[in-house]
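What you see is the complex with one protein chain gone and the rest in place.
Read from first to last, the chains carry the letters A and B; within each, the first residue is number 1.
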Amino acid sequence: MTAMKKIEENLKKEAKRLLEGGEVSVVLAYGRGYDENHPVPFAARKAEDADSLVFNEYCTFNLARYLPKYPPKTKIAVAVKAADSRAVVQLIQEEKVRREDLVILGIPVTGMKDQKTGEVIDNKTTCNMANPVIHDILLGDEVHGFQGGSPYDVLAELEAMSEDARWDFWKKEFEKCIRCFACRKACPMCYCDPCFMDASRPRWADKSPTTDGHLMYHLTRFYHLAGRCIDCGECSRACPVDIPLYLFHKKLAKECEAMFNQAAGMKIEDKPAMVNYGNQDSDEMLK
Amino acid sequence: MDFEPRILGIACNWCTYTGADLAGTTRLKYPQNVRTVRVMCSSRINPSFIIRAFQLGADGVLVGGCHPGDCHYGTGNLYARRKLAVTKKILEFAGMEAKRFRVEWISASEGKKYAEVVEEFTHDMKALGPQTKFKIKKD
Partner (left out) sequence: MLKKIALEKFGHLVSAIMEKGPLYAPVKGGKAVDFQEIRNPADVTLDFYNTAMSPKFVFFPQSEDMIRYSLGKEATEAEPVSLNAKPSVILGVRPCDAKSFEIMDRHFLGAGVIDPYWNDKREKTTVIGYAFDPSTAADPADFYNTLGISASDTAGSDIFMIRTDKQLLFKGITEKGDRLLKDLAVLEQGSKTEEKMFDDMAKKSSELKTRFMEIKDDAIARKFVQVFDNKEFWEKATAACISCGACTFVCPTCYCFDISDETLFRDGVRKRFWDACMFTDFTLEASGHNPRPRIFQRYRQKVCHKYSYHVDKYGCISCVGCGRCTRSCPVNIDIYSIIESASKL
């Protein structure tokens, strides 16, 4: 049995057990979509629902996104891959979900594929870690010796460009934006209601898709995600016009890790970097 | 006609704004290009203000606050330092000229420093020329 098939078997088994025993009231995992290469996020609520669960290389969704929707004290089991588990840790740090309400079903896996292109997803667009950073139950064998490469290698080209060349690059990318807000809604960290873009006082950006509005929206969102983005790549996969948002998020993740000595979503005891200050902070970061 | 940069200054009430006041009362000469907005603490600054300032045509943005450790509210500027550092990284990576955004810690007694910083920053903005990247273009 392939590793992915084994994970699917274990997922169904654990989900059934947890639901039958009443340990959780919902299992957040994946179900079959209109075909095998297009699964959907699926919330199993009854033991029979567990039979509809699937897991394959196209199950890329970050299910942590759905966690803040549930009222506190709802017992939830959530299936998470590496980056997804970091999102769960970050949400716990930010007190949007309680550790004791969760049964974390960790999925150690490599070789996930992009649904649109069929290509393997790697460190160019995600954090590319193989093993979840937190789990209660592991649905597969831990992956050993996986060399995914640094998630920041892909930044080399942009970092080497001149200011003007970088501006031309981003200007061209942002112009494509259609303000559908799929990026915002797909992101597990964008749980603010209302979002700053929904406010009319102050009006940060007009509703119509103006270039300056795109800039205000995207740059502010990058700022709001600084130190919080766990590099799952969902925003970029959700984008209907293929803007490489992951590049900017990765850049800020890299800078925040260097400046504040802390990576997003790694330990639940961490305090989120942007609501904290450190004794080792220096004015060097302002240069 | 000589280019006169329009600079937005955001100064914290207790230190930098008072320092700027001191520069005035001691009759120090410095360029008139900075339009100053007073905030109670540098941590009040929302990074979106900086983006907005550039969009509305600012050629440079100069932020002043208390020295870390001397914040009137204790820790405000320590949070601000992180926020403004991230803001700077964002502007740089987006392709905005890095020199157009500057953060300085200027205390209430440093009137001379205020004048010097404004002089230097204005000179830098003159050299860079008008900011056109973020500025909203009316078509």
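One rule holds for everything that comes next: a contact is a pair of C-beta atoms (placed from the backbone, for glycine too) under 8 Å apart; a residue touches a chain by one contact, two chains touch by 3 or more.
These figures come from a predicted structure and were not determined experimentally.
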{"item": "Among A:241, A:258 or A:275, residue touching the chain not depicted", "value": "A:241"}
{"item": "Hidden partner chain, residues of subunit B it touches", "value": "136, 138"}
{"item": "Contact set of subunit A toward the excluded chain (per top definition)", "value": "33-35, 38-43, 61, 65, 115-117, 176, 178, 180-182, 184-186, 193-194, 198, 206-210, 234, 237-238, 240-242"}
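The definition used in the following text is that only the chains that are shown with their structure count from here on.
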{"item": "Distance from subunit B to subunit A - Cα centre to Cα centre, in angstrom", "value": "35"}
{"item": "Contacting residues of subunit B [partner subunit A, same complex]", "value": "47-48, 51-52, 55, 68, 75, 78-79, 81-90, 92-98, 103, 105, 133-134, 136"}
{"item": "Complex contact set, residues of subunit A against subunit B", "value": "158, 163-171, 196, 204, 212, 215-216, 219-220, 222-223, 226-227, 248, 251-252, 255-256, 259-260, 273-277, 281, 283, 285-286"}
